[in-house]
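Here it is: the structure, laid out below.
Removed from the display is one protein chain of the complex; every other protein chain stays in position.
Labels A and B are assigned to the chains in the order they are written; within every chain, residues are numbered from 1.
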Amino acid sequence: MVREMSAGPSRRRLAGALTALGGVTLLAACAEDAPQDTWQPAGENAQRIQDLQWWVFAIAGAVGLIVFATIAWVSVRYRDRGQPIPRQTHGRPALEIGLTVLPALILVGVAIPTIGTLMDLSRTSDTECVVNVTGQQWWWEVDYPPQEGCGGFSEPIVTSGQMVIPTGTKVLVRGTSRDVIHSWWIPRLNGKRDMVPGRVQTVRLQADRPGIYAGQCTEFCGLSHANMRMEVVALDPADFETWKANQLADYTAPMEGSLAAAGEQVFISQCATCHQVDGLVNADGVPIIAQPQERVFAGAAPNLTNLTTRNTFAGATWDLLTPTCRDDVWNASPEEFGAAYLAGVSADCLNEVDLREWLRNAPAKKPMYADPEQLGPTDGLNRGMPYLALSEAQIDQIIAYLLERQ
Amino acid sequence: MAIIERPVPATSVGPALPTVTPSSSLGVFRRPVAATGWRSWVFTVDHKRLGIMYGVAATFFFVVGGIEALLIRLQLAGPDGTVLSADVYNQMFTMHATSMVFLFAMPMAAAFGNYFLPLQVGARDVAFPRINAFGFWSFLFGAMFVNAGWFLGGAADGGWFMYAPNSGVAYSPSHGIDFWAIGLQITGIASLSGAINLIVTVLNMRTRGMSLMRMPVFTWMILVVQFLLLFAIPVITVALFLLTFQRVFGATFFSVEAGADPLLWQHLFWIFGHPEVYILVLPSFGIVSEVLPVFSKKPLFGYPFVVFSGAAIGFVGWGVWAHHMFASGIGPISVAVFSMSTMAIAVPTGIKIVNWTLTMWGGKLRFTTAMLFAMGLVVEFTIGGLSGVTHSVAPSDTQQTDTYYIVAHFHYVLFGGAVLGFFAGFYYWWPKVFGKCLGERLGKWNFWVMIVGLNLTFGPMHIVGLQGQPRRMYVHTESRAGEGFFNITFWNFAASVGAFIIAISVLLFLINIWHTHRTAPPAPLDPWDARTLEWMTTNPPKAHNFDSVPTVHALDEFFHRKYEDVGEGDEHDLRRVATAEELLAEQEANADHHIHLPSPSYWPVVLAFALPIVGFGVIYNHLIAVVGASIVVLAMFGWALEPSVALDTDYDPPAPDDGPGTELATVGGGRP
Partner (left out) sequence: MTTTGSKLLIGATVMAVVAAVVYGVIVGGALGTIGLSSAAMGLALLAGVNVYTRDADVSSMDTQAVMAAPAAAAAPGNSMWPIGAAVGGVLLVVGFVTYPVMVVFGVVVLLAATVEWTVQAWSERASGDATFNASLRGRMAHPLEFPVLGAIGLGVVIYSFSRIMLFLSQAGGPAAFATIAALILLVGFVVAFRPTVRSGAVAGVATIALVGLVAGGVAAALEGERELHPHETTGDLGREGQCDTGEETEADENASQTVGAKANLLADIVLHEDGRLEADALGLPGGAGQLVVARNNPTNVRFVNASGEERRLVLDLGTRPAVDENGDVIEDEEVPDQRCTALANEDGNQLLNFTVTEPSASGGPYAFVVPGVDGARVEVVVP
């Protein structure tokens, strides 16, 4: 934060003072920074980076100040006042060598802790729990493989947009991509890592306190790159068990004759081709398996089995909660956060405005590649969700159905 | 025609044969020897005219890239901007970078290099003048080709780094990336031919006494840049070929399903891309190393250190490419190695800053506009360099890469470095090129407005980036903006205001040019009391640069011819012993005879014009490519068959021995 305030030669001294005062104090003190602030670590890994870069920024700032002060002094002291033409000296090698060795030594001092931190942050041997993420245009799929870590998983859980992890646990994120390169970044928990198709990349995450940690895809991934977000939700281990049990609970069909039951039928005819809802069966009682590869180029669509346990949708770009309810969750104290989050999305809290706009015409809300006339290069497959021409009545029914996906 | 009417030399055996002269020849086969009018520009092979044309074209694309930047900043001025659609925004930032890097900064460096390098080494032209013309025209046609996408279904939209697989047809179905890849291929030909040309010029055509260590630093830096180009352009050529084959012919170089790895592209691109950064910034380092000594009345402090640090940057620059890939998952060992090499490159860069500062130390500083821009570079580049050091710390970089912090960093490096250097060069060398000094009053306005704009635009981006706003997003949102001093929305707005302030300063510069050329009196011969050879000739220089090629005895030859140290022992007392006018008169009195200069030619422009035709053919219809390739072959033949010097019959009417002819022909021409 040293450099943004320094300007041209005339403002140098002012800049120096501002930098020293403003940069340091404001940075450390300001508690209402953006949710993706890189200077507010909330876990071990991000803290390691913070401890390292603090010194580097300080050294860089100090060097900068010395250079600016020197130039300022020189330009005042040696301006042309009619003094004689100076001696035509070509330099002093001893001074030159000294001024070469000095920065080299400083950099060696920076390099050593850099390497140490680097190696620690790339370790995968001491992690306690694995979560997989898979990027595709323009959302993240999250799945938990069967394992003993994180309290044990007997069968896989597939969700999207929000990754739920237990606090105080060293989580290893293994990520890849189904189409182009995306990047997984939760600034308050760790640095970013590109998710490259064909490769499995790892990121360590650890959250000290319960809460929501925002992130965003940072590798340019096409049309809606700006609308590809993700959140890590940290719950304390007991709450995490509750969340897990809820995710694995059996499908509850809507009451017959209810609005949601009609919604189920609309969902089956309109949505289930791509979106998996585990436990959903057709009229013959045969489980419905989504076939996203028939409609979507990446071959995947978010699993909606427990949509309203999450509080975002469409690549975590929009909230499923109204602004008030959202604030209640985001600003909840660490003790109350678990309960607030696990309450899911109630009918009162549902952000119907954005959800309805989305269901009415998804590509109009989030730029996607779904114009049937432009699908030649992908053999007619969409990138993103197409326009479905749902009637308002159908949208009501679907929303009623989705509200029960808790 | 030329071939038949060749006179028989007296030494040949047998009776003397009469000269056979054709009655007439088709006009098109005659050399375009006009010294005035548009033909004298289009077909010129004069390095100075080509330099000016490079400069004009680069300035045009600077304005184009600037407008693209303004549109980007308009879109981002507030949250959820609606000025541009996502699709157009993606094209806009891709083409902004492409315009600024390939179509502005590189040709602008070529403009300065072309114009001043031969003058600074005391040569009469570059080594291969027609290749020089070919280079300019293929740059211009390539640049137009890159931008053709705008009018033919959308420009490239994959970012200037064009990462695979997002650059594939499935993810970018318009022809924009095809135009981009092939167009850059064509401008690459320009850079490569220019590089060879200038390298040979420096190595072979220096004047008497100009050893390598007596060359001006600007020439040195241009030489280093040409070597970088010579080795970097082939890499991007390969990469662009792979990309074109992947898109046009269905190859699978980057397809995971076929067992390939998308990271291959990143390695290829950045092995080119990082040296490219030094290609962009070293010419400006050279300019500043000329300007600071002149206005400090002192030689450059530690000349050999500056030269060798430039060369060292040129070498080490090849070993740092993967620092663009710290987040790509290349493994901790690679990251560690590239982290260290990136720190290492900070040392020679630091040496330059130190030497520039110490050049001013103890000097006699005159704060002309050129000097202000040069000092501005030292300050602003230092900011960019130091934020670069924070990136070399790889774990820290994983927080900063692909955020606006990086955008801030490289704009301080490239705007604060390259662009301010170019402006220093404009103000310093304008009287040399156009014979008039740019207005100092407007110039100082230009400088201060630019400095304010630059810091207001790119300074806040540090904040925005550290607050977690990624790059390349067509919208940012209030919900993740935070509150208080570091509010992202506020600082985005500030940056947008800054962008328009920069635009005003560029406008001031253009007004200054217009105003100067309307009202300013001719500049004095040596307005700045300069130090190097290019000032030892008229303003602007004659077609053959020097009437008598000077002999060099020392670094800063011109200065030492003007001043002598009459002090004794440790006392130094520099006294003027000659004026520039006297030195020029002396030179003109001893003018060389038989100055050999190459003649203008059609073929470079014809050959260059055929390249985009091939490009269109590759994209739309391979038959057109065949036609283009045929023109390439024909033009190469025509070029090869053409004598280097125009013959008498090329003049219309054929110039008699003492006829009016042209200046070219009178001074040396190629007349037998």
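Keep in mind that, in the parts below, a contact is a pair of C-beta atoms (placed from the backbone, for glycine too) under 8 Å apart; a residue touches a chain by one contact, two chains touch by 3 or more.
Here the structure is a predicted model, which means the values were calculated and not measured.
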| item | value |
| --- | --- |
| Contact set of the excluded chain (shown chains only) | A, B |
| Residue, one of A:V63, A:V158, A:C217 or A:L235, that touches the chain absent here | A:V158 |
| Where the unshown chain meets chain B, residue by residue | 1, 3-4, 6, 8-9, 12-15, 17-18, 20-24, 26, 29, 256-257, 259, 329, 331, 622-623, 626-627, 630, 634, 636-637, 640-641 |
| Where the missing chain touches chain A, by residue | 124-125, 127, 129-130, 132, 134, 141, 143, 145-147, 156-158, 172, 174, 176, 178, 196-202, 276, 287, 289, 292-293, 298-300 |
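Basically, only the chains that are shown with their structure count from here on.
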| item | value |
| --- | --- |
| Whole-Å separation of chain centres (CA-atom averages), chain A against chain B | 39 |
| Interfacial residue positions of chain B with respect to chain A in the complex | 85-87, 90, 158-159, 163, 165-166, 169-173, 256, 260-263, 296-305, 327-329, 331-332, 335-336, 339-340, 343-344, 346-347, 350-351, 353-355, 357-358, 360-367, 372, 375-376, 378-380, 382-383, 386-387, 389-390, 392-403, 408, 412, 448, 451-452, 455, 458-463, 466-476, 479-488, 555-556, 559, 563, 565, 572-574 |
| Touch list for chain A against partner chain B, complex | 1-9, 12, 26, 30, 32-39, 46, 48-49, 52-53, 56-57, 60-61, 63-64, 67-68, 70-71, 74-75, 78-80, 83-93, 95-96, 99-100, 103-104, 107, 110-111, 114-115, 117-119, 121-122, 137, 179-181, 183, 185, 187, 190-194, 196-199, 201, 214, 216-227, 297, 319, 367, 374, 376-378, 383 |
